[in-house]
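Missing here is one protein chain; the remaining ones are kept as they sit in the complex.
Entry: chain A
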């Protein structure tokens, strides 16, 4: 930033020279000028100027310059009509709102309004920005907006609300509980658009609430293929964790390393038998299988992250013999960008340690090319080393020979280490490798030689016998080696095996004594070491040399060396002070030492879940979720059963509740099942009286169902809303005294009727209060005979104290005339009647305020009934009014911009005539109630009911 200003200033004033103070003030002036300019542009009336200014402001933000001064000028434009300008203002707001919280509040009302916009895109972007403004004061507003949007019609808006959950959580973690409720609701969503985002929110907010997943597990598995690719990654990794807690291990005991054992070929028969036996004991949970089956096609995804996540899922969850299917896909990813290769190779490296067999056929894909970058080369080398076995070692070693000559010396050094590892792992080639490495000792490059020495040292340590030749050879080369690490290694070897090279070792020490002062620290330490060991084994020749070296060490600049010298002197040179330890000096210094184990750097990486950041870094990243071990006993599988088949999400809460209540009861009525499911099993009903008609009925039901589905579709199109909630009033149909023990109650569930759209749904609860069971409960004659009634199917038997809920449909033809019919048991008949309240004869609909006014305008004069009514004081809030009105009539609330007018809309069930209710508040708790509908009789009855309800406290 400064640089630019400099240049500009010098540009404007090229000839003058100012003292620094003046210069700075000029800069500020210029800065102010520029901001002034922008401010002016933003405040102008011309849209094009504003847009131009905003574009420049965004340019400033992109460069990381501070543009916060312009906040007031920018925020004014938040309600601008121009969509591009608006978007740029949003960008600005999100960037600076945190710094200018008070001013940011000015913009909130705009978003709140936009949240109600009919255009889903505008609703969604309003929510996006509102939730991105990190101002703690608006947390309640955000919460409300999220809750509302989570129930939005548009899946896109619901998706946005899932994103907003995470934002709100990071702003205010105290909202966790409420947010979990929203997550729970959104998890039930069936839209593929929402699934990925809500699982992401779940992972962020409450990853430990695994219980929320149970019911949605199967749905998520089935939706997975159609979810957008980023969502797939998130869902797969969540399901991996889930599966590890819910299913038992598919890995057979002891079969872990089966593939590395080569015996399988010969005794495959016995193996098979064993397999079969074990297969009997382990049966995979069908849900476990479902997950594996549904993720498999995703291996073909073009998105590398998806492929990797499926691979890790198989690695962590699939039976061992199925994991191999991921190999090809992983190898395919190696064709991708450098960074992708890097991550994939890391994961393959970890996999190849445990499962050589998986990647062995693809060994050639890991051959190094000179154009690969260094970390790719090293990883490939790592994998090749892991894959090496007796069969392929010669090929691999030949390949390594090429690598050793590479111009990339770091890589050449890594290759030497790899050769060392091959040599220790495969005993057949140890000698070959050693000889090869010894040849490398005469290489011209220092790093190569040094690395070889270090590796040879490690190799010799593993099998120190008969290698004195090599040690002699190294001693000869010693003068030419300059790398400290290598020199130190050779000296250590001399000391350790000084008894094998009795003539050479003292000579080396002699040379070292000469150059001691010029050596590096690690070399000095080893010289002291060598001296001590020789003193113990061959004190005759080396006593003086040792004394000399110890004296040199005593006055060394490095305190480590001084310390070591003092320690060694006390240990080996007998004196009065040294005491008992001196006797054991030989055993201390020349103890046989365990050989170093050359193992892969990826050895213990498998403690992290594959494909994670933690795995890639080999440290636990923040927010890493541990993958749990398989449970020993499978947790209850039935938790994933979903009994409720929700017809359409909108009605879900009601249906769900009703159904669950029923299933609790002893008797699970057949009819219920039939009409709620698909009626296909009705032909199997055993009863003689109904079986004759059952197939016809099934057909009828099927037709009904079709009509029903059609209705649902039309309802959705015209946005018929959810049934409004309110306390459900229950009416008595038959008292148990008159019914000889059979009692019946009914209520209006306010759902669209399943059987015919013109019918009103009625739910009847039949209870047997007598001491004997009642049989063949059914509906008999009806009055008037033309009454269109959908009966429930005959109930075969109702045990004492049992009750059953049945639904029926009645077409009241938009009149409050009672429906009279007979309720019969095997022995008795009782006349009963259902008298509907007028409010139950409506269906709610939603409409906008404009539509409402328009429709109201069409229903004036004769069709309008109005009255000024007195309101109970408790009923003056809009919530109370809605509650009262909804308790009386099944209508929908029309959102209103005016506070003092409340509007409700519905249709009559039979004829579909519009019913519009509006309530205009007047002073002193009175209100004007207006009902507009063609059905004037119903209007007056409704008016009476409403008047009564609103007057009540």
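As a convention for this text, a contact is a pair of C-beta atoms (placed from the backbone, for glycine too) under 8 Å apart; a residue touches a chain by one contact, two chains touch by 3 or more; residues count from 1.
By our rule, contacts and distances are computed from a predicted model.
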Consult the UniProt record of the chain that does not appear here and report its protein name from "Pyridoxal phosphate-dependent transferase", "AP-3 complex subunit mu-2", "Vacuolar protein-sorting-associated protein 36" or "AP-2 complex subunit alpha". "AP-3 complex subunit mu-2"
Of A:182, A:213 or A:233, which one is in contact with the hidden chain? A:233
Missing-chain contact, candidates A:293, A:321, A:338 or A:826, resolves to A:338
Which residue, A:370, A:641, A:817 or A:835, contacts the hidden chain when the whole complex is considered? A:370
Which of A:77, A:175, A:489 or A:612 touches the chain that is not shown? A:612
On chain A, the omitted chain is touched by residues 47-48, 51, 55, 58-59, 61-64, 82-85, 87-88, 90-91, 95, 98, 119-121, 124, 128, 131-132, 134, 154-156, 160, 163-164, 166-167, 170, 193, 197, 200, 225-226, 228-230, 233, 237, 297, 300-305, 307-309, 328-329, 331-332, 335, 337-340, 342-344, 361-362, 364-365, 367, 369-371, 373-375, 399, 402, 405-407, 443-445, 611-614, 616-617, 619, 621-625
